[in-house]
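A single protein chain has been omitted from the complex, and every remaining protein chain is retained in its original position.
Naming follows writing order (A and B), and every chain is counted from residue 1.
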Amino acid sequence: MDDRSPSPLSLAFPLALVILAAAVVGTFFLLDWRLDVASEHGRGVDQMIFFLLVCTGPLFVAGHLAVAWFVWKSRWRDTPAYLPPSPRAEWLATLIPVLLIGAVAEGGVLAIGMPVWGQVYREEPDTLPVEIVGKQFEWIARYPGRDGKFGRTEPTLIDDVENPLGLDEDDPAATDDIVVRGALYLPSGRAASIRIRSLDVLHSFAVPVMRTKQDAVPGLVTRTQMRPTTPGKYEITCAELCGMGHYRMRGYVNVLTPEEFEAWRARQVGWFE
Amino acid sequence: MEGPSGGLVRMSGTHAAGGFWTRYVFSRDHKVIGIQYILTAMAMGLVGGALAAWIRVQLAWPGSAGISPEQYPSLVTMHGTLMIFFVVSLALVSGLGNIIIPLQVGARDMAYPFLNMLSFWTVLPACPLMLASFFVPGGAAAAGWTAYPPLSALKGAIPGSGWGQSLWLLAMALFIASFTMGGLNFVATIFNLRARGLTMMRLPLACWTYLVSSILGLLSFPALTAAAIMLLLDRHAGTSFFVPSGVVIAGQVQAHQGGTPLLFQHLFWFLGHPEVYVLVLPALGIAFDVIAAFSRRPPHGYRITVWSLIVVAVLGMVVWGHHMFTSGMNPYLGKYFSVVTLLITLPFAAIGVNLVASLWRARLRWTPAMLWALGLISAVGTGGLGGVYLGNATADLHFHDSYFVVGHFHFMIGMVTLFGTFAGIFYWFPKLTGRLMNERLGRLHFWLTSLPMFALFFLMHLQGLRGMMRRYYEFSQDYVAPVLWLQPVLTVLAFVVFASQALFLINFFRSPFRGESAGPNPWNATTLEWTTPSPAPHGNWPDETPSAWRGPYEYSRNGNESDFELQSAPAAPGVLPSKR
Partner (left out) sequence: MDRIWTFSTLVIFGAAAVLAAASSSGRGESAGTSPMIGATIKGKVVFQGKAPKDRKISVEGDKYCSSCNPEGISTERYVIGPNRELCHVFVYVKKGLEGRTFDPPKEAVLLDQKHCVYTPHVFGIMTGQELRIRNSDDTLHNIHATPKLNAEFNFGQPKKGTEEIRTFSFPEIMVPIKCDVHGWMSCYAGVVSHPFFQVTNASGTFELTELPAGEYEIEAWHEKFGTLSQTVKVGDGQTRELEFTFKKK
């Protein structure tokens, strides 16, 4: 093979890398990837993602440009001499970019990420208790009613048509429980403490616009918290493969103003009333 | 034969070449077994790729692919399983590992040639077993390649959880048995059969990555074995490891009591995360070797890379929970796993930086292998940065199970591993066949595969940012509408990638007969495998096995006449290789 005449690839390849890096950056400006956000912690999640985009973007570009530059420079080199750097120089050359990436990764999660994580999982006082239950392939919401207590449920009492959660009529706490198929009603401005259950397989309660995602695990009660900021109707999806209907296991979060929410709640009738 | 560790060395390589059957079919020759693995992986890769193309048709034009909603999860599951375990693992780890390791350490064969043969013949029946599941009642396993129970445990939960899931588990058990035997062989060979003078710090980086990868595999696969057996028992013997009480499927209360699905997730990811490194690290090692040979200089920071590999492996064993941030495990664990996961960026970035820096003051040779290795740098950089998002528990609240994840892992265990495999095949092909692969076809294959793949998987990240969920049969949600127009674009890209593999197949099967003939060292490379004629004979070296007198990457040293020095070239006449 002839090493003397530079291959056209030593021009094409760096060019391709530069175009690639530019295209990647460009798509972020051209594509409509930004999703609305309607919860308080959701804004934090977005800040976290934004921080990462702003920090890793230049790293991505720099990496590609570095490869392109080295490749481009190699075009004029045909002397076989190579001077190995001193071990110290080698360490430095590696360590500096590594520390930079480390600082972005760890700094980001510790400074921005973890406080938001806390907003989601550290239980606040005066939250609105609600329950959302996943089953193939439906989301069912439940409110504890006037007594503030969720009534007992029994798997053996489950009847998809008339009693999808298996509420126990003999439990007085269950009488005034409010059950809504496919829709969760929440007031804006107040944190909702959401207990999540599953009746059959794994599901994941995901409200993309709220940046909320929490698996529904049979046999466990999982919990997440969100404080909706903007009234509106937002889609619930399922984010854990649960069967053939996974893709259309839907529902809505209806965020109402506090007054509307109280009015809505007053209209509801307990399950055994 | 020389070598200090007596028994093992003498044992290996003593098997005779034999007749046709023992030479090419039930062969104990590591090179033949390596090719057998690669051919098997190619066949499975065609199925896995066809599945991907089929899935993409459904995603681009819902309803037109003849896939029903209950078949769709089966196709997704099988695509993932085939690609991860039966294509990448077999081609890159078992296949190329088998070919490279004994040659690079200067051994006549693997430490346990019979075990090596057994390992291949254990995984081979797993392939038809896995594919047969498409034809059993209910179809193939449909619970995802992760096989999360209760979906995978309860027959009524999804049609694929009938016989398909049982076959899946059996095939996986065979695969794990095979992979474990292979890993043991790799570790034993690298530790015990190294040539005289080949100290650990003179080991080529490809061997280092195979060593680290094999140890990781040996430590982590038993967890999946246990999980698979427990799941089989849950399905067929009435136990309840993973299924809790009171599960109601289609109105029927199930008899299981007292298990927890989270246990399976922990066991699965205890394997699943290290498995990523099992696959990715060898690709990086190959890239280091290839880049060194074609940039005519030693890789930057050999020692830093080796130690980084080890740190990646150690950390990789204790971060599995970052796949489970939203699984319902204790949120404090989420914090731990997030912080430790992101620590991996440090050693991993060091490896990446060293790859890039290896090009500094280089003098490049534009072989297809080099193109793949350079493409790998871009892929591993982009994929690695994507990992910074996903290791972040807070950001994962948005990204978990979205197309961002799909894009990310296709970058890492799709592109990086495939690029490494192609680089390796181009690079070592002459050593196996005595001939070179066609460079023009190779270059065309590179461009037609790498650029569409990059675009395809990168755009998936953006769909994920928009909140598009994975494993969806179709998307009717309003909030994803603005990125849905990309679906047909991605499908076309996927088809280009799939179709362009024909170029590789043509090249691969034609070159052994038509290729330009290669001398013992067509690349003027330095490591021990280039000291034997091409193709390497049975027993690898016609006469004595070589000794190592120097490091693996003696390129372009000042004052040398040629721009490379073989590892086996004595430092000075009469001086013995240094002690191991």
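Just so it is clear, a contact is a pair of C-beta atoms (placed from the backbone, for glycine too) under 8 Å apart; a residue touches a chain by one contact, two chains touch by 3 or more.
Quantities reported herein were computed from a predicted structural model and do not represent experimental measurements.
Here the missing chain is touched by one residue of B:Pro69, B:Pro488, B:Pro512 or B:Pro535, and it is B:Pro69. The omitted chain makes contact with just one of the residues B:Val25, B:Met200, B:Ala250 or B:Ala571: B:Ala250. Listed for chain B, the residues touching the missing chain in the whole complex are 62-63, 68-70, 122, 129, 136-137, 156, 158-159, 163, 166-167, 170, 173-174, 177, 250-252, 473-474. The chain not shown here touches chain A at positions 135-139, 160-162, 164, 180-183, 236, 243-245, 248-252.
We take it that only the chains that are shown with their structure count from here on.
Chain centres here are Cα means. That of chain A falls 28 Å from that of chain B.
Taken in their complex, chain B has these residues touching chain A: 68-70, 72-73, 143-144, 148-151, 154, 157-159, 243-251, 253, 259-262, 295-298, 300-301, 303-304, 326-328, 331, 334-335, 338-339, 342-343, 345-346, 349-350, 352-354, 356-357, 359-366, 371, 374, 377-378, 381-382, 385, 388-389, 391-395, 397-398, 400-402, 443, 451, 454, 458-459, 462-463, 465-467, 469, 471-479, 482-483, 486, 555-558, 560, 563. In the complex of the two chains, the chain A residues touching chain B come out as 1, 3, 7, 9-10, 13, 16-17, 20, 24, 27-28, 31-36, 41, 44-45, 48-49, 52, 56, 59-60, 63-64, 66-67, 70-71, 73-74, 77-85, 87, 90-91, 93-95, 97-99, 101-102, 104-106, 108-110, 112-114, 116-117, 120-121, 135-136, 154-156, 158-160, 166, 196, 199-202, 204, 206, 208-209, 211-215, 217-220, 222, 234-235, 237-248, 250.
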